[in-house]
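Below is a structure I'd like to ask you about.
All protein chains but one are shown in place.
First chain written, first letter: the chains are A, B, C and D, and each begins at residue 1.
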Amino acid sequence: MPFSREYIVKRLILLVFVVLGVLFITFIITRLIPARPELLWAGPHATIEQIEKARKQLHLDKPVYVQFFLYLQDFIMGNWGISWRTKSPVFTDVLSTLTATLELVIVAFFIAFIVGVLTGVIAALKKYSWIDDFIRIVTVIGASIPVFWLALIVQLVFGNWLGILPSAKRVDEWIVIVTGFKPITGFYLIDSIIQGNLAVFVDALKRIILPALVLSTYPFCLSARMTRAVMIEVFSEQHVKSLIAWGLPERTILFKYSLKNTIVPVIASLGLSFGYTIVGAFMVELVFVWPGIGFYAAMSLLSFDYPAVIGCVITVAIFYCIINTVVDLIHSIIDPRVRL
Amino acid sequence: YVSLPTPPTVTPTTITTPTPSQTPSVTKKLVIYASLSEMTTADPSTEFSNSILWLCLVYEPLLWYDPLENKFIPALAERWESSKDGTVWTFYLRKGVVFHDGTPFTAEAVKKSIERTIELGQGAAFIWDPVEKIEIVDDYTVTFILKYPAALDSIAASSYGAWIFSPRTPNTPEWFNQGNDAGSGPYKLVKWDPENEVILEKFEDWWGWKLPSYEMASPKAPDIFIVKIVKDAVTQERLVVAGEIDIAEYIPLEDVDRLKADPNLKVVIKPSFQNLLMLINTKKPPLDNVLVRRAIAHAIPYEDIVKIARSGLAKVASGPVPTGMPGHFEDFRYRYDLEEARRLLAEAGYPTGLDKTLVLVYTAGDVYEQRTSELIAASLSKIGIKVDIRPMSWEEQWALAQSGWENPEMAQDLFIFYWWPTYITPFDFLYNMFHSGSKAFNLCYYENPEFERLIEEAVSLEGVDKSKALELYYKAQKILYEDVPAVPLWDMIEVRVGRAYLGNLEKAVNPAYPTVIFAQVLSVEK
Amino acid sequence: MNTALLRIEDLKKYFPIRVGLFGKVVGYIKAVDGVSFNVDAGEVVSLVGESGSGKTTIARCLLLLEKPTSGKILYDSEDITQLRGEKLRNYRRSVQAVFQNPFLSLDPRMNVFQIISEPVKNSMKLSREELLEYVSSLLELVGLDKSFLDKYPHELSGGQAQRVAIARAISLKPKLIILDEPTSALDVSVQAQILNLLADLKKELSLSYLLITHDLSIVKYISDRIIIIYLGKIMETGSSEEIFENPLHPYTRILFSSIPDPYRKFGERVILRGEPPSPVNPPPGCRFHTRCPYAIDICRKQEPPEIKSSLIHKVYCWLHTEKHSSETKT
Amino acid sequence: MEKFKQQKIILSLIIRKPISFLSLIIVLGFIVVGLTAPILVPYPEDAWGLTYNVEKRFQPPSIEHPFGTDALGRDVFSRILLGSSFSLMIAVGVIGLALFIGIPIGVIAGYYGGRVGTLLMRITDMFLAFPPLLLAIVLAATLGRGLLNLIIALAISWWPWYARLVYVQTNTVKNMPYVDAAKIAGLPNIKIISKHVIPNALTPTIVQAALDMGSAILEAAGLSFIGVGVKPPTPEWGLLVSEGWQSINYAWWIAFFPGLAILITVVGFNLLADAFRESADPRLRRTILMRLGVKQ
Partner (left out) sequence: MTDQPILQVENLTIDYVVLDGIIKAVRNVSFTINEGEVVCLVGESGSGKTTVGLAISRALPENAIIREGRIIFKGRDLLNLEIRDKSTIEDKVMMIFQDPAATLNPLFKVGEIFSDVIKHHLKLSDQLKIREKALEFLKAVELPDPERIFNSYPHELSGGMLQRVIIAITLSVNPKLLIADEPTTMLDVTLQAQILDLLINLKKKFGLSILFITHNLSIAAEIGDRIIVMYGGEIVEEASSEELLKNPLHPYTKGLLECIPKTHIKYSKLKSIPGMIFDLRNPPLGCVFVDRCTEATDLCRKDKPRLIEFLKNHKVACHLYRGSTK
């Protein structure tokens, strides 16, 4: 392994710090900005006693630093509060919605990465040709499209006008009931394969295509543009020039040598774009009725369901941190100069 | 349209389930209903919100009420009677009813259920306020002794808090919210995922199936009924058009005409008892001046609001009690008359309009409220009243409004507000929104002893002397009409869109039970 | 020596190596490890050594850009690290520098006038006209005309840019200029111009130079005294003539023979084997022993003493001690 | 073969110039329209949402109403046109505020380093650990809807990027020989910062920031779309799309055109950024790559 145990420990410590930081920021946002947080916390239709209870629960009678400390304690104990909307613990809610989002995001990132790198390589190889210009314009447009609008348009065109693909929901209830499909991992594509349930697999696949494509637009354009830029940069680097001068075949130079140098920054930028993508997922899930954490968070947000919002925010932030760690690990695996 | 993802041998609404208990595979009828909002709790005693949608199918009250025909339909009670002064009510219960857990239904269940609801004191428990005690006469007779006269038949038919459930189950909130049910109704709860879907399955032992003449049952009722949460109207429309769901609760209203023309669909348009009002902060200058409030009432383009906000699918309100309900009178419409409004404003001392900008709050995400608010703002600007419209989450909005009782200056000026009845009585509207005892929802901060006396007297007369009661309600509403603590805007006309093969869809909708589809009366024709 | 302008005594500069989140120090780069020498008024002293031998670090310590780990730098018999107020300002004015890459040492966003006048404005009160005149005269001194006043660095050639840098360095009328490889970024033809200019200025303004370089051909041309440094330690020091005529230290000899010489044919040189060791763990004993073709046992164990060959020619090498000098001849 | 290659390159360069030119036109156009829209709008009452028209609801695009009318019978074109003013305000506000916070922090941390610098950068990192948009959303939701709150929320999620960029730049500049030269000349720190560090460290940041305005518009629209941005009847583009969503099956133009307006504006900014990147000095390019997370 090109990374040491200390590195992992360090990253874990860092993760703890990040979570602390996120908690700190959310604490400020939820406890210090609203004029009377207990009113928000107690939720609608709360009685005076309930509000008083919320006050106690939020420790608002204590000094601010004690509040923060107790807030931390609650969080670590897995006590993320009860969602006002669903009346169930936020922790379980978040866990149950997470897989749907992950499935969507993973498929989207997969498409974005593979297609993006390929497109970028083509653009770099055909630098300054009409293909390159075309790719450039398409990817600039793609990176500029408001994802929510794209979702609406795609849904309208493919779902309504053309009727090619289903444009809502994760899987069809009828098929689920007909075939007796039971989610295990929560990743329907995987679950259906495990159960050998072709009908559900096909249906789930059909339904994930549009939202995943919409969601992948931004990371796709990003990785295509990054690939092109980095590849051209790599092409101009001495180590590629020397391989050319030494007469190695283009295929080897491109796919064995240059691609490896290109991939790290591309992955890094994708990792960074995770933050945008997950928020994109909020909107895409909203439009495509996708029961993921984005949908959950957006709904919680609209009804000011604070415990739920915070739960989502922290979960996403942890994932963001993990993904950036993974990017670093990949970097260290690919690049021997990086020792972690 | 979306191609159906079902295997070719399976028709959209009939599916084959390889249930292990039934050796031959049977064809089952399935209906998917799209609900705009997610479900709330599963506890029949405390639920006071959206879960009514399926509670109505899983649980039964003593009576159902059909407001359009103004008649009660027996449910768990076959007959009932009240004493002359309306303080003692006796219900004769149906025999041969079993709960889903197999427990036979008796008077004990009635007593225990209602007492639990009263004890927990949450949600709609207040409806039982008149009840002094419940006495079991015999297994199939139960008597309610009241503290003061009340229309207990209406209360027993309430859409909230009137459910009867099995006395043999744990009946704790946790137990219910784990997805258990203790009902006796035509359907039982199979899956409880309040954010995404609720699945109900036909309860074969329901007494109603065996009673061919019973109007609340259909031989071709769906075997499986799914409540699917689909959070926006556009998608609901798309899904019902594509046949992926069978009934859409909310669709964009401008599409109604187009959907009516679709031979595959059936559009049901029925009045509802939901209405929209604009509550005015009567404690905050300059709105504490009744002349200003009247001016505002005359400056609102009621007809246009109905046309634009609801695409015509509403009726301009006349008083806070919605059209079709007892206690509704046609005499309380304000005239849209800008001249009159300007005159009133001048009389109040504001000839050139108000110098203060009024804050209007509405629930974010509700397109009808948004459009209504925008129209009000646009129109009031014509008489020199500037309005700042603020979309807020309901929780925020309500928290802000609550502060108004302590400090009206801090609160909003105008509040766009829906109300729908807990059970069918004008009192529910008049008390909750305008009585100073109702701090939670009287968000006009309106206090008028004369009005309060009138409605209190009226409600006590409801069970005894209906016409006298209505007379008092009329007087009370007249006071509101003149005082203008709120401007009633429109009474809603509800729209449901279903697939054409759903018979009796019209019958399955009852304005007394908002958003409910009585699945047991549906007739699935395919 | 009383005429010493600047006296460096046992100067050490260790850079800590930090790792990890909390910057734990796991070792030191011993960039300069006990160096003593002095620069006399009007003298050109050259500091010669391979890359990484600590030349720049010494210069940065003298320029107060780096704080020495230990040792003293005496100016007017006062330690410059302790100077405050007027004395510090005086020292700053007296010691100036010219760096290797002229383009990096000129702010790309300032024109030539601003660049040269900046230090002047900071330490003298001059009116705008006086300033303009003074800057023009400086430009003239370095061989540029007034038309350069409002040019920006990117409009200059390497040689011109280096002239501007020199003009800036002399603008405060310093006594000593530290030249850190002033010509190594320039083409040969330009290098000659700059060397000429430096030689002229020295005479005209009676300057001292501390010239840092690894190019011995320049050294021979310009300097009075040479200090040969290897891995942060002095190997040999002496007057230019002495060292060129009679290099004593093996390292010095090898350095000399490494200089390409157009008039010498290949094959006559001593080739040094291997690479310089890391300054983190310098070899014990004589630092050069790992690459020295003549190394004997004691070199590996004990640091060599100072051997005086003449008044100012000193060498640090065991081979020149009485006891071992016989072994050298083998 | 070689000749052909050259023609290809030249042709492509010629094509690139008009595209860059076009992007410049879009951006300048956006700015000019944004500044003058309140005067230009054909139906100002519609644009400001001060009126409605029952008869004119849901009219498809026509000559009178090139982008049709909305559910309240208002001219969509007017609303979009005025929306450019709000987008411009948001873009300038967000970027300006973010720079206002980020620059001092980056410069101080970068130039002085040490404990204070480390602390400042740790705080910055803490903000960076948050997925950027998410922070903005939560903040916007807490602060409540409104133009100013939206700008504040976005700026708070944005400044850490600039702080880090400035920090890195300052660090580089700080170690440049010309800064050493200034130190040797005895210039005080304040002067070095103001004369050398800020001009050299900030230019790439400012250019980057100007080009970031497209993203600011895009993100603000996203926030408005999910309902935590501006409040109606403000004709902000994201809000217009969200309003049009309601009737998209019936009247696609209400949601389509404001989205298109966002797209064109952001494309303008991004193409311009692209052109810059292509011709800019490598220093700038490095910083742009850095923002994309590329380790150099």
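Note that contacts are C-beta pairs under 8 Å (C-beta built on N, C-alpha and C of every residue); 3 or more make two chains touch, one makes a residue touch a chain.
Nothing here was measured: the structure is a model prediction, and the numbers come from that model.
Of the listed positions C:Leu149, C:Ile259 or C:Ile296, the one in contact with the omitted chain in the full complex is C:Ile259. Annotation: of C:Lys12, C:Lys55, C:Arg92 or C:His214, C:His214 touches the absent chain (contact as defined above).
Contact with the chain that does not appear here is found for just one residue of C:Ala4, C:Leu132, C:Leu149 or C:Val190, C:Val190. Although one chain is not drawn, its touching partners on chain A can still be listed: residues 127, 235-250, 252, 256-257, 260-261, 334-337. Chain C residues in contact with the hidden partner, per the touch definition given at the top, are 50-51, 157, 159-160, 187-193, 195-196, 199, 214-218, 220-222, 240, 244, 254-255, 257-266, 269, 271-273, 275-276.
One rule holds for everything that comes next: only the chains that are shown with their structure count from here on.
Mean C-alpha positions place chain A and chain B at a centre distance of 39 Å. Rounded to whole angstrom, the centroid-to-centroid distance between chain C and chain D, based on C-alpha atoms, equals 49 Å.
One inter-chain figure worth recording: chain A and chain C are separated by 55 Å, centre to centre, where each centre is the mean of the chain's CA atoms.
Chain contacts: chain B has residues 232, 238, 364-365, 396 touching two or more partner chains. Residues of chain A in contact with at least two other chains: 160, 286-287, 302, 304. Listed in rising order, the residues of chain B touching chain D in the complex are 232-234, 237-238, 252, 254-255, 258, 304, 307-308, 364-365, 367, 370-371, 373-375, 377-378, 381, 389-392, 396. Chain D contributes residues 176-178, 180-187, 191, 195-196, 199-200 to its touches with chain C in the complex. For chain A in complex with chain B, the touching residues are 36, 39-40, 43-45, 84-88, 93, 97, 155, 159-160, 163-169, 172-175, 177-178, 180, 199, 202-203, 206, 286-287, 289, 291, 295-296, 299, 302-305.
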